[in-house]
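One structure, pasted below without further comment.
One protein chain omitted, others in place.
By letter and in written order, the chains are A and B; residue numbering begins at 1 in each of them.
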Amino acid sequence: MIRLDHVTKVFNPGRPNEYAALHGVSLDIEAGKVTVLRGPSGSGKTTLLSLIGCMARPSSGRIFVEEREITSLPERFLADIRRRTFGFVFQSFNLVSGLSVLENVVLPAAPLGEPPAVVRRQARAILDRLRLGPKAAQSVELLSGGEKQRAAIARALINSPRLIIADEPTAQLDSELSLELMAIVGDLKAEGRTCLIASHDSLVFRHPVVDRVVAVRDGRIVEAGADVC
Amino acid sequence: MRWLARQRAFLDFTLLSLWRRKGKNAALILAYALVVFLVASVMFAVRALRTEAANVLAGTPELIVQRMLAGRHETVPESYVATVKAIRGVSRVTPRLWGYYFNRAAGATYTVMAPAGFAHGHGEIVVGPGVARTWLSPVDGQYLFRTVAGDSAGFVPVEALPEDTELVSGDLILMSGADFRRVFGLPEGFYTDLAVSVPNERELETVTEKIQRALPDTRPIQRRELLRTYAAVFDWRGGYVIVLLSGAGLAFFIFAWDRATGLSAEERREIGVLKALGWDTADVLSMKLWEGLTISLTAFLLGLIAAYVHVFLAGAGLFAQALKGWSVLAPRLDLTPAIDPTELLSLFFLTVAPYAVITLIPAWRAATTDPDAVMRG
Partner (left out) sequence: MSVKPAVLALLLTAGLVCLTLAAAAVQGLLIRRGFDLASGSPRQLALERRTYLVSTALSLVMAFEIMSLFLLVYVADDLHELFVGAMCAAGTFNVNSYGYTALTLKTLGALGCGVWLAVNHADTLGYDYPLLKSKYLWLSPLSLLVILADYVETRFLLGLAPDQITSCCGAIFSEAAAGVAGTLSHVPPRLAQALFVAGLLAVARSAAHVLATGRGARIFAAASAALFAASLIAVVSFISVFWYELPTHHCPFCLIQAEYGFVGYPLYAGLILGTACGLAVGALAGAGRHASLAEVLPRLKRRLTVAALAGFGLTAAIAAWPMIFSDFRLG
């Protein structure tokens, strides 16, 4: 589904604070599987996720999303691919405070221009599935950690993405909630969606639902293709 | 359809965002509305004064002939009437009697006129609303005038002029011709000036020229010129008040610029989240556009309504002196509401256009936040 071909990413090139986050990474991510990028913080996992998620462009190398090269697409096309193909769950949830759960969930749908009523109906269905239905009208600040995480997942699902990208999704959850999250990942996989998770939490990369673990260190892939199950 | 639904979604989000930051936005809108209010007040007042003056002048003759002596206004001998009347195109010549009377007790100057067909008798006068309000010491219901001979003459007010044209008729006193001559010592056979009717507007220029040729010591004044002068004077005053107000406007726009560039960390993070969720730069720009429009239109309407109340219901208290500035009496100003689209469009350009240009670059800067900034924490 996603193919990276000798991708490098250099931040602040030509400046004193120049720093290379990725060195010639090649990687294939299979559709319908759960892949975990494992590595310590600063290893380049997040940079890899943002390149795959069409949020940034590589300094060199090529990236293909569903056989389409996205390497040098203008921003608006990247944004369009991003919202139609990917659903994002961020490390710190990144819910917009002051808005209700439902209002947060419909945010990614705004640029698609679907009728508001349809979007809201879909959002409610997703929230019901994630047991957040009764909290739909509540402001997100009033949610517990687990509820926030589920709201973030609901928001990632609103545009029916084929690939879910999650960055350290368990960083702010206890073990019980982390397992609950992995159960949801299992459900998503069962629906045929692809999941890509960056994590250094053993609860995540040892979980049975994970198909493949890729170890990342110092901007290089050190252990690709090893199936851990 | 898709486009509309998209814009609606952006607008929804914008309204929610504005509402979330009520306090901050209310301060901005109030300051903005104040600027709109100040400019709109001036424009409304100027328009109303112009309308007022035009209404008043509509009843005056097309042409007034004054006699000049050493560059000063002199009385016109009766013989001039026939001379002017003989000119082709002139339908009627009315000699007029009018002047100014200074009342020491009230400390005010009044306009005194003796209209040709004065309906009341000897010793009776008709007064304007401003006169009735300010004449301090009517004795036995009589207004006492000091005549040129040094004695005093009492007049009974028998009628008050209507209030609707107060700006010009407020300080007006009407009396009979004989009384007028007695108070001011004007000999018989002399008049203040001549009112000339020229029904065909195209002949006005020719008639004016002919009068000047036949009576070289006169100065004919056309009504059109008076109208023009009033309009120019009021516009000129309004324009300068607005130029003076531009300081306030500048202060506001600097404040708005500061607000727009000093995006809080929270707002910046929020835009980063939106972009990470799939909003494009253009989408965020649309949202910012809606935000600017909402703020501008709210402030615009608030300022406009406040200015309307201020000018037409409260008599333009803030600017009345600066804009009228011609009468010692300072008549109470009850302006007739008059608004026209030019004014609204000008007001829009004077207030909303600078705001739009000022917030353009900050909005663009906010919209081009890196989407992966959120990922990098």
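A few points about this structure:
Note that in this section a contact is a pair of C-beta atoms (placed from the backbone, for glycine too) under 8 Å apart; a residue touches a chain by one contact, two chains touch by 3 or more.
No experiment lies behind these values; they were computed from the predicted model shown.
Touch with the chain omitted from the figure is made, among B:Thr218, B:Thr281 or B:Ser296, by B:Thr281. Touch with the chain that is not drawn comes from one residue among B:Ala27, B:Ala86, B:Ala178 or B:Ala353, which is B:Ala353. Considering the complete assembly, chain A touches the hidden chain via residues 12-13, 57-60, 71-77. Counting the whole complex, the residues of chain B in touch with the unshown chain are 39, 42-43, 46, 224, 227-228, 231-232, 235-236, 238-240, 242-243, 281-282, 285, 340-343, 345-350, 353-354, 356-357, 360-361, 363-364, 367-368.
FYI, only the chains that are shown with their structure count from here on.
On chain A, the positions that touch chain B within their shared complex are 46, 49-50, 53, 55-56, 75-76, 79-80, 82-84, 86, 88, 90-92, 94, 96-99, 103, 106-116, 119, 155, 159, 167. For chain B in complex with chain A, the touching residues are 1-6, 8-10, 12-13, 16-17, 20, 266, 269-270, 273-283, 370-372, 374-377.
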